[in-house]
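Take a look at the structure below.
Removed from the display is one protein chain of the complex; every other protein chain stays in position.
Naming follows writing order (A and B), and every chain is counted from residue 1.
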Amino acid sequence: MKHFYHLSEFNYEQVQSLVNRAIELKANRDLVDLKNRQVGLLFLNPSLRTRCSFEVALRQMNCGVSTLDAQSLWKLETELGAVMDQDKSEHVREAVGVLSRYFDAIGIRAFAQGVDRDQDLLDQTIRTFMENSQSPVFNMESAMYHPCQAMADLITIQELLKTFSKKKITITWAYHPKALPMAVPNSILLASTLMGMDVTLAHPPAFEIHSGILDMAENHAKKSDGSLRIVNDRLAAAEDADIIYAKAWGGMSSYEDKEQEEAQRQAHKDWIVDSELMSKSNRGLFMHCLPVRRNVVVSDSVLDSARSVVLQQAENRLHGQKAILEWIFS
Amino acid sequence: MKHFYHLSEFNYEQVQSLVNRAIELKANRDLVDLKNRQVGLLFLNPSLRTRCSFEVALRQMNCGVSTLDAQSLWKLETELGAVMDQDKSEHVREAVGVLSRYFDAIGIRAFAQGVDRDQDLLDQTIRTFMENSQSPVFNMESAMYHPCQAMADLITIQELLKTFSKKKITITWAYHPKALPMAVPNSILLASTLMGMDVTLAHPPAFEIHSGILDMAENHAKKSDGSLRIVNDRLAAAEDADIIYAKAWGGMSSYEDKEQEEAQRQAHKDWIVDSELMSKSNRGLFMHCLPVRRNVVVSDSVLDSARSVVLQQAENRLHGQKAILEWIFS
Partner (left out) sequence: MKHFYHLSEFNYEQVQSLVNRAIELKANRDLVDLKNRQVGLLFLNPSLRTRCSFEVALRQMNCGVSTLDAQSLWKLETELGAVMDQDKSEHVREAVGVLSRYFDAIGIRAFAQGVDRDQDLLDQTIRTFMENSQSPVFNMESAMYHPCQAMADLITIQELLKTFSKKKITITWAYHPKALPMAVPNSILLASTLMGMDVTLAHPPAFEIHSGILDMAENHAKKSDGSLRIVNDRLAAAEDADIIYAKAWGGMSSYEDKEQEEAQRQAHKDWIVDSELMSKSNRGLFMHCLPVRRNVVVSDSVLDSARSVVLQQAENRLHGQKAILEWIFS
């Protein structure tokens, strides 16, 4: 039984092979018959792209799909040994036990809760699912990772730049009115270093990526003959880049001090991807996972330009997830 | 690529042909295989009939269907050039761009908002979808039109009266505790005049149909050798009618003055379809799009009589929509 948790559990060759397979499946949507397998998609947080792309992918591969949200479940207890005399009427152990007896695989979305930093770093919800499930669990964005997005990003890069090795990607923090989770920046950072890209990570001070993720990324870069540098100057970071990958995220250092985190964020409203920034790049592509705040994270002029490939990225969610589902069931 | 927006975009022969095809599909539900096409149904407003009939129609035609509601989407920005630093996290241009890359067609329901009359008359939401979509968009009730309902109405008339030409239909306003949207009355008015029926439109003063729609209806009647007259006397309107089609709608003239509109509406609580009214007709059929308020819009005695064909109308939603889907994909 194979869970699909994050891309760093695969090596370079495995990821390259998934990317290639996704591109094959994009060219021929009826290539795979997964024989009426039944899959449950459980969204503890909102979703548009992930939900629709998984539903379509599964039906195109002849699977059945049930989509559940937090309202579909009883309120779940997660603590071991809890005396359940309050408002939670089902323990996650029973919920997962039951669901995994009905479904041939279960996708789970469980964002960071943004309350307890150490708790979020443990990625506890998806881990509890993987531990208690009788069938494969796949990650539709957990507190720490969004591997389906990273897979779509890699497919898009492969389609447009033909190779990963030595291609320059700048992953740049952007201002956003909310402190967003870290799963997407973690995942593109790990995926790009894993594939041997020359990676520049740009953010204001106080918006560091967690050291555990940075360690993994540095190990990836060493093994793949890529590189990783971290800079705090948004314009300098864009120089010569083949790709500008923008993403907003909340500050890890002030995770539990909402006011301080907000103040730190508000101080950097100038971190927007605009034409000036793009002009520093090597006629770079603009990438973003969507949804994106126009004229906050990226200017209309960049998002509506021919260099913007965000819709291609979004479409590639569909094809990448087909490759992932095929891998899970093979 | 063909959008399905409203019936007045078709001519008499095309509508007659869709009606005939729907009746064929009703007789043989397994006639068409749309080859696992994937369709998204997006409901920005509630639905029972439309949702269920489209889901069943699509699966009977071997399509996959994803049903989304407003909660499934991120809160959408619709303004061009907006600086998205408030509560809306996705622009409708990206949302439609993405959805139309996953789905082979998209159905959209977006009622009139009842706040800004001119805005509603522009039917902006469905138009934005049609403008930004890579795949066909079909109308599951917009601010201005409900063509799937009109199609079901025509199928029912064809089944019961065998022809449209010269058949007398009275479209009568009815009292309702809320100011309802105009999509249904607009659509049956346009459809019946398009098909050459003798149409009587009955409503109290202050409940006029919008002049742009009336102009279209008059043009339809001229071309189809039908007729259109407007009266303010509910009983006189019913005389000799083959069909009494009841529908409540809010006043267009006091659209943005809720209190005045309500006062105008409350003054006409006697506008109910009851046995007295039906007795004026030519043993007329009673039609309504449902849901209907019993003993407010229509009396139990009429709704439960053999002349009431509301359930047949509702069933014909299914068959009409199959003909529409087949047209979209052909």
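Note that a residue touches a chain if its C-beta (ideal position, glycine included) is under 8 Å from a C-beta of that chain, and two chains touch if they have at least 3 such contacts.
Note that this is a predicted model, so its numbers are computed, not measured.
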Chain not shown: contacting residue from A:2, A:101 or A:223: A:101
Interface with the undisplayed chain - residues on chain B: 30, 46-49, 51-53, 55-56, 59-60, 177, 290-296, 300, 310-311, 314-315, 318
Residues from chain A at the interface with the omitted partner, ascending: 36, 38, 40, 64, 66, 68, 71-74, 77, 81-86, 89-91, 94-95, 97-99, 101-103
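In this text, only the chains that are shown with their structure count from here on.
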Angle (degrees, nearest 5) of the CA superposition of chain A onto chain B: 120
